[in-house]
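A single protein chain has been removed from this complex, and every other one stays in its place.
By letter and in written order, the chains are A and B; residue numbering begins at 1 in each of them.
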Amino acid sequence: MKTLYAILVLCGAVALLPAFVSSGVVLNLVIMTLYATLLGQAWNILAGFGGQYSFGHAAFFGTGAYASAALQVHFGVNAWLCLPFAIVCGAAVGALVGALSFRYGLRGSYFALVTLAFAEVFRILANSVKFTGGGVGLLVPLKSSALDFQFQGKAGFLYVILALTLAGFLLSWWLKHSRYGAWLTAVRDNEDSAAALGVDAFRVKLQAIVISAGLMAAGGAFYVQYFQYIDPHLAYGPAVSVEALLGPIVGGLGTVFGPLLGAAALKLLGELTRNLMGDAPGVSLMIYGAVLIAMVTFLPRGIGGLFQRLAAKAP
Amino acid sequence: MLQARHVSISFGGLKAVDDASLAVPAGSITSLIGPNGAGKSTLFGILSGFLEPDAGSVSFLGQEVTGLAPHRICRLGMTRTFQLAQPFAGQTVRENIAVGSHLHRAQRKAALAHAESIALRVGLSGRLDRPARDLTIAGRKRLELARALATEPKLLLLDEVLAGLNPQEVSEMSPVIRSIRDGGVTVLMIEHVMQAVMNLSEHTWVLNNGQLIAEGKPADVTRDPRVIEAYLGRGAAERLRTSGNEAHA
Partner (left out) sequence: MLELSILFPSILNGLTTGAVYALIALGLTLIYGVLHIINFAHGALLMIALYGVFFLNAKLGLDPYAALPVMVPGMFALGYALQRFVIGRASHGKDENILLATLGLTLVLENFALYAWRSDTRTIETPYTFSTVDVAGAMISTPKVVAFFGALAATAILLAFIARSDLGRAIRAVARERQGAKLVGIDVEHVFAMSFGIGLACLGAAACFLLPAYYVNPQVGNGFVLIAFTIVVLGGMGSFAGALLGGFIIGVVESVGGLWLGESLGQIGIFVIFIAILLFRPQGIFGART
């Protein structure tokens, strides 16, 4: 229950932010942190709670982004209606990838590589098909109205991404306090033992990838509204997959606050390096890579795990 | 209650289980013994759905379960433990047991409370909130037992729950298993340590080289020359008998 209150207080505090802060730079930073948190939450559900490391979450992100953008561009559908459609499309791709991989018992590194290959297939397809605008991508028509999921200032976007992140928080919290969550973590820790205890491992994993993919697709749909543009590399490129996995690993895998902690730490680090080294291309990702190696080597349980260890040591 | 008929399975030309038939009567503690590599765990794997036999059938409570997925078999009321006790490492003892409790309880609270009552039955009450990875071997075996018990099985398959325990721990574990049976759960246990089984089980089956070679009361079975040879090697029974005769003479 304490966790639940913490989530609500945190989200409430962020919701009050636009009343006191009008700086677009600050609000943008908060929005991008929450956006990274959302992608991290999505990946964390499958990998942190379910133990299935995906290297191709871009497949779900990109599908959400393109589903929303294409519906707006080609059929003039209202952007708000596109959001649930994008989530359903992303979840469907998740179901497809999951059904194939888990049916044939792919685990560990093999699962990671197959998800990566799926993302690449989607990227090449998006590059070659007219519907997605090919290599040029899709530009969402400018409407600048809240009714069309396009806001004048940053505050509107902040509320939307906050609501999505809150959903991610509640899902993670639910995994910690439900039968389904208990089954999912049991499958993560030992699939055979879980099966012997009556857990349908295939089904549990499939549900996890569907939830995870749906959340990821919501991130993609948000991206399209915020930047009003999507192309194959942005949608299905490896950068998104990396962004999704980096946060939870840095913050703490399989925890409720890990993705937020990680996203915040990485954003802070990103800003810091930008101030120190300028906006040179590659610098921030280079540092992220080094952070990833360092975390895996020295802090496999993330910053959150470090806090826990320190708290346990304190008298 | 459980019946296997003419079950066979081979791996790459090696017959791991060869035309084995066995029955477990309801309400009993039955044991399956045999030397290392006899195929006991393989047969267990077939009974519990982890392996599909090349031939033969398994039925449980009159229902055909051959090749049924393990989780389905568990839902029918047959659960197994593993020889290599592996707790869900990231979770506490209570959470571990609750995974089993959830089979019949959707609510988290109810499952956690049930887990507590199960822990009491296997003697893990004092360690409920410890991380499962910190348990000793004996503790892990108890946890393995508790998790399986939490699914409220009618038949419990125990894969070497006594192996790796010291005599003190074995004598602590035996009454736990007996009390499980007294609570209405039929037990089929694999052991290769004969001594432990002698006291616990009422009926025993002996597996050697994938074939069932003997069955009966433990005391009778252990006098069976075929069993002695299986354990001690060809000619051992003969030697034992002659050395016994010489001692008498």
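Keep in mind that, in the parts below, a contact is a pair of C-beta atoms (placed from the backbone, for glycine too) under 8 Å apart; a residue touches a chain by one contact, two chains touch by 3 or more.
Here the structure is a predicted model, which means the values were calculated and not measured.
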The omitted chain touches A
Which of these, A:29, A:117, A:139 or A:163, touches the one chain of the complex that we don't see? A:117
Contacting the left-out chain in the complete assembly, out of A:23, A:152, A:275 or A:297: A:297
Based on the whole complex, identify which of A:18, A:84 or A:238 touches the chain you can't see. A:238
The missing chain sits against chain A at residues 53, 55, 100-101, 104, 106, 108-110, 112-114, 116-118, 120-121, 124-125, 127-128, 238, 242, 245, 249, 280-283, 285-286, 288-293, 296-297, 300
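Everything below uses one rule, namely that only the chains that are shown with their structure count from here on.
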Within the complex, chain B is touched by chain A residues 177-179, 182-183, 185-186, 188-190, 192-201, 254
Which of the residues in chain B end up touching chain A in this complex? 48, 50, 69-71, 74-75, 79-82, 86-91, 95, 98-100, 102-103, 105-108, 111, 147-148, 150-151
